[in-house]
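Reading through the structure tokens given below for one structure.
The complex appears here without one of its protein chains, the remainder shown in place.
Up next, subunit A:
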Amino acid sequence: MSNVAIQMIIYCVILIALAIPLGKYIGKVMNGEKVFLSRIFVPCEKGIYRVLRLNKSDEDMGWKKYAVCCVVFSIFGFVILFFLQMFQKILPLNPEGIGGTSWHLAFNTASSFVTNTNWQAYSGESTLSYLTQMLGLTVQNFVSAATGIAVLFALIRGFIKVKQKGIGNFYKDMVRTVLYILIPLSLVIGIVIAAQGVPQTFKAYDEVELLEPIEVENEDGTITTVTKQVVPLGPAASQIAIKQLGTNGGGFFGVNSAHPFENPTIFTNLLEMISLLLIPAALCFTFGRNIKDKRQGRAIFIAMFVMLAIALGIIGYNEQIGTPQAAQGTTVAMEGSSVYSGGNMEGKETRFGIATSATWAGFTTAASNGSVNSMHDSYTPIGGMIPMLLMMLGEVVFGGVGCGLYGMIGFAILTVFIAGLMVGRTPEYLGKKIEPFEMKMAVFICLATPVAILIGSGIAALLPATVGSLNNAGAHGLSEVLYAYSSAGGNNGSAFAGFNANTPFLNISIGLVMLFVRFVPMIATLAIAGSLAQKKKVAVSSGTLPTHNAMFIVLLIFIVLLVGALSFFPALALGPVAEFLQMIG
């Protein structure tokens, strides 16, 4: 057990050590301050603005215009991606001659990638051409991540500005984010993982002889001997770097980062795992820096980190002790040793083991990344419930790039609203009064996820067809349904495996859920930014509720957990909790 704990602590320390300087860097980029990459990128930036005919005289957009830009930009991306999939058969860079997808799968995948969810109802190597992967998915991996960060920037400006209408320029925010933040980081990660063995090629799939032929029984009872294996290839490294960094998570190959070509070594595993939480963590520090009160950013970081640490602890503990069923009495040793990991190894790669798999599971569901290096369906009931809960909380434990933090700020607004009243003042956050309009929008931000998950999974549970998609019966079956909608409802995109999601109903309903939980909070956030920017800043005194101390951090955590718990207690009781109690009972 201590082995698991030590590994987890090391991962977290590396994460924080990298996030702090990156946060500062992103803060500078947001403000257009000089950074060490300016010499290279300032000319590029200017060139892009010239092409876009964006004037140097900052066009500061009001929130409505900013929101329209966000939405229209996403619709544009959606349409391209939708048709790329449908017509990939007649488009170039398709050495395997893969056919066009069904319209509902195209809808689902397009919704999934423009919303930074990367839920995949398909398997990349058998469904999508190289062109679709590169021009469609990889591009969306960049721009959907950048959109989230841009909206966060707009919100930060809402807090800084006093009695102004504008909250920044969407196009500038996008260009800066992609150019200064996402491209350099992706280049570094992409090259390193390519050097470690991740393919980056346009070559067609390879075919190799199996070392040991396998006999497969056909449906009619005859036996076929398989001697050859197809090895899928493609421009994977470039996509994998950004899928981790941009909290996208959509694998190039079906089994995602459990695949040896996506995640060949323990080193790439470390790199990918850290990079999936890096930007969301760094943005907390950016927030503190740019509102000119580092303590505020630190408080939010600590609140998120405490929740992450608790989650990691519970997952790691439960996976290590396993279940009575996995132990099969005393037949299987659950305690690890120097040569043997012990614990619940079902669905986990032996090369990664318990600690790394559990940490990844925690990281990927805390951040709304959704890439996996083990199959969450095979986790112990409680070990699998925690990733589900992290998504149900609305992806605010770091969450997606940008959107995780603005979601958390939505919760901070709820918290100051309730706690602020108790100190005898009308609530305010960072010097801005929280009035009915902000409250309405904060409610949209915080409750979009529970609403989407409850409605989606509720309808799915009622439909007889859903039972056909399940891999397991009973309480675990309900967990599978819940997990699918939580993943979509948190814009996470990870799958519980075992759940066949490529059906018209599931494709469309999950697609709609993803769009809903992406754009409702996003527009609400921009509305808050616009409203706050127009307000005056209230002076701070000892009568002001402090929002940077331990008490506020505890309260914020409590409110996040409370909203999650109140919304999902019955669901979890009938799913993982019932399963857990049955197992030990």
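Definition applied: a contact is a pair of C-beta atoms (placed from the backbone, for glycine too) under 8 Å apart; a residue touches a chain by one contact, two chains touch by 3 or more; residues count from 1.
We take it that contacts and distances are computed from a predicted model.
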> Which choice in "Energy-coupling factor transporter transmembrane protein EcfT", "Potassium-transporting ATPase ATP-binding subunit", "Fumarate hydratase subunit beta" or "Cytochrome bc1 complex Rieske iron-sulfur subunit" gives the name that UniProt lists for the one chain left out?
Replying inline: "Potassium-transporting ATPase ATP-binding subunit"
> Given the contact definition stated above, which residue among A:V231, A:I266 or A:I459 touches the chain not shown here?
Replying inline: A:I459
> Out of A:A299, A:I409 or A:L555, which is the one that touches the chain we can't see?
Replying inline: A:L555
> Of A:F417, A:Y483 or A:F499, which sits in contact with the chain we cannot see?
Replying inline: A:F417
> For subunit A, which residues touch the unseen chain?
Replying inline: 414, 417-427, 431, 434-436, 438-440, 443, 447, 450-451, 454-455, 457-459, 461-462, 466-467, 473-475, 477-478, 481, 536-539, 541-546, 549, 551, 555, 562, 565-567, 569-571, 573-575, 577-578, 581-582, 585
